[in-house]
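Apart from one protein chain that is not included, each protein chain of the complex appears where it belongs.
Chain IDs A and B follow the sequence of writing; residue 1 opens each chain.
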Amino acid sequence: MNFGLTNDQKMLQSEVRKFAENELAPLAPEIDISGEFPKESIKKLAELGLLGIFVPEKYGGSEFDYVSLAIAVEEISRACASTGVIVAVNNSLCAYPIMQFGTEEQKQKYLPLICSGEKIGAIGITEPNAGSDVAAMETTAVMEGDHYILNGTKRFITNAGEAGIFVIFAYTNKELKHKGISAFIVERDTPGFSLGKHEDLMGIRATANCELIYEDCKIPKENLLGEEGQGFYICMNTLDVSRIDIGAQAVGISQAALDEAVKYSKERVAFGRPICKFEMIQNMLAEMATQIHAARMLVYYAAWCKDAGIKRFSKEAAMAKYYAANISVDVTRKAVQIFGGYGYSKDYTVERLYRDAKILELYEGTSEIQKVVIASELLK
Amino acid sequence: MSDIFVLIEHRQGKIRDISFELLNCGRKLAEKTNSNLTALLLGYNTENFVEKIKSQAHRILVINSEVFKDFNSESYQIALSEILKKETPFITLIGHTACGMDLCPALATQMEFPFTTDCLDVDVVENKVKVTRQMYDGKLNAKLIIRENPSYLFTLRAGNFPSEESSLKTEIINIKSSVTEPDYRKFVEYIEAVAGDVDITKSDIVIGIGRGIKEQENLSMIEEFADNIGGVVACSRPIVDADWLPKDRQVGSSGKTIKPKLYIAIGISGAFQHITGMKGAETIIAINKDPNAPIFNEADYGIVDDLFKVVPVLKEKVMELK
Partner (left out) sequence: MDIIVCIKRVPQTAEAEVTIDSSGKDIEKDRLSFDINESDSYALEEAVILKEKFGGTITVISVGYQDTEDTLRIALAKGADNAIRVKAEDFEHIDGYKTSQILKSVIEKESYDLIFAGCIATDDAYSQVGVTLAELLNIPHASLVINIDTSENRADVNRELEEGLMGHLDISLPALFTIQTGINEPRYASLIAIRRAAKKEIKVIGQEEINKDNLLLNTEIEELFIPPKTKEVEILTGSPAESASKLAEIFKEKGLI
């Protein structure tokens, strides 16, 4: 057993941390208010190779492992939760399914564009009437000659407003239920595609979260990802990986909250002494630190499973995502509590972190769905 | 001989202020060690210089040669090593300036003198030489014991021995020198800073910003505040390094020295290089999150808080009261 990071992981951590602190953290408050997508940051992230962390070098990626992915997303999210999820989606929800299920042609065509940031990646699973119940989706893709005709609406899509490449799920055969879902690579400039409403979110506000509308959108048949009917499997397989990322994002946000809380508790004086001298504050700090440590271990372990080539790690990924999201909401809440009234003010970072954390329990499978995944593995 | 020696520093025909501080420190050391103070003056057309420092030392050793018109540490080193070999002074002081930093370590190493740089104070206690200097971004002072030797070389930080009147009887000794500028290092010219649109030395109110400003976009907030209060925006080194403000806005040893009525340091931790440039201000305000920032040692009033919260309110209040 070895809990230490490898040389390259350590270096990645220190360099990404430095980059995130210097280049991303200063922008975080501003883009939280404006909701502006951090295009300049994305360019810099691409230059460093953070948009295709595990993608092989021959497709323009950095060829690191999944533990490294988790470390990078954690460090980026610690500085800016919006940028954290932009990176996570680009890597795990767009590059990953193409890398895993794409044909050689698809990989060669799309992965370099995603890794270089030339086209930002996104994924379309959720619909207005299909969230946790993925199979309730209404989007359809009907084969017509050498095209599929895509019709439907996707909602709450991270990166949507700025993305150039989407992995979209749609029914090719509704009768087969979830086995009739297929995945497609859809380019932004495909006729019949339009952007719908931009979501005014509570947190992660700079993520260009929009609705995707497909009206008789013609997708070349070679853009089918995997096989017809393989969509649900691709979706679940992809979510296993992306849940590691979301867990990492949760750890990053939580760590930022703890850092702020520790600092503030040493500076803020009440009843004649710094509030960190009070046991109730210490109690909160100790709990927060332990929660974060446990979450980080779960996240790293799930990532390690993937790196070790363990075929099924759905349970481990779900546990990591569920627990990390859960504690992140609690840790950021405690941070606000330690700050008192100031923590409720937009002047202080913890206010943003508290809002950013809530999404973690909702997207890429709600906490309830994570528990369903965990329980179903137990009851097999 | 075990005199105290100081090196007179001059540039572009003027004796630099540090020289008088060195003379003051040197006199104090000479008094303490019952020895004499010798000033070393290497220059060209030295009569003026001699006039300025006469009565400040017991002796002035003068080399008057065109080679020493402009500072070149290699030419200085050749000439000074000859003198130091002959004179074997006890302690030689050089300013901790761009010249001193370039010269002292090389000269001391050649002479095999123990040396150290950027001293706040040099003291002789029971035949042991001790110096005080700063470490860790000015947050701590260190007292160092120097390896025992007949001769020592130190560079002295500006600002701790303000120039004082003195009326010593001064012997002036002219030394002939055949030193020529070595081919391996030639002084070419001075390059003056490009003059910008704002002269920060002329304003009564100067707002200085530092690392704490975090990003360039936040400059506009400070500029608005400066406009409101009728001041100009200056900065510490990291801001110039990041190219957020031009070099002529930099306050400090490698930038400008300012003496405004009011200096407001915002997000500046207070490295001594910066302090050197602004401590002549009549009233100094520091706004910084870090209660231990050295800038608070120089300030008359301080606010320990987030500048992004303080400045907007301060701007409003100033507008109200104006």
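Following the convention adopted for this analysis, contacts are C-beta pairs under 8 Å (C-beta built on N, C-alpha and C of every residue); 3 or more make two chains touch, one makes a residue touch a chain.
Note that the structure is predicted; figures quoted are calculated from it, not measured.
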item	value
Neighbouring shown chains of the undisplayed chain, as defined at the top	A, B
Residue among A:Thr6, A:Ser34, A:Ser194 or A:Ser376 touching the omitted chain	A:Thr6
For chain A, residues in touch with the removed chain	6-8, 10-12, 14-15, 18-19, 47-50, 53, 57, 62-64, 68, 347
Contact set of chain B toward the excluded chain (per top definition)	11, 16, 70-74, 96-99, 101-102, 104-106, 108-110, 114-118, 130-131, 133-147, 182-193, 205, 211, 229-230, 237-238, 240-241, 247-248, 250, 253-257, 261-262, 269, 283, 285-286, 290, 292, 294, 296-306, 309-311, 313-314, 317-318, 320-322
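What we mean here is this: only the chains that are shown with their structure count from here on.
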item	value
Inter-centroid spacing, chain B versus chain A (mean Cα positions, whole Å)	52
Contact footprint of chain B on chain A as seen in their complex	26-27, 30, 267, 347
Partner chain A, residues of chain B touching it in the complex	214-215, 217, 291, 304, 306, 308-309
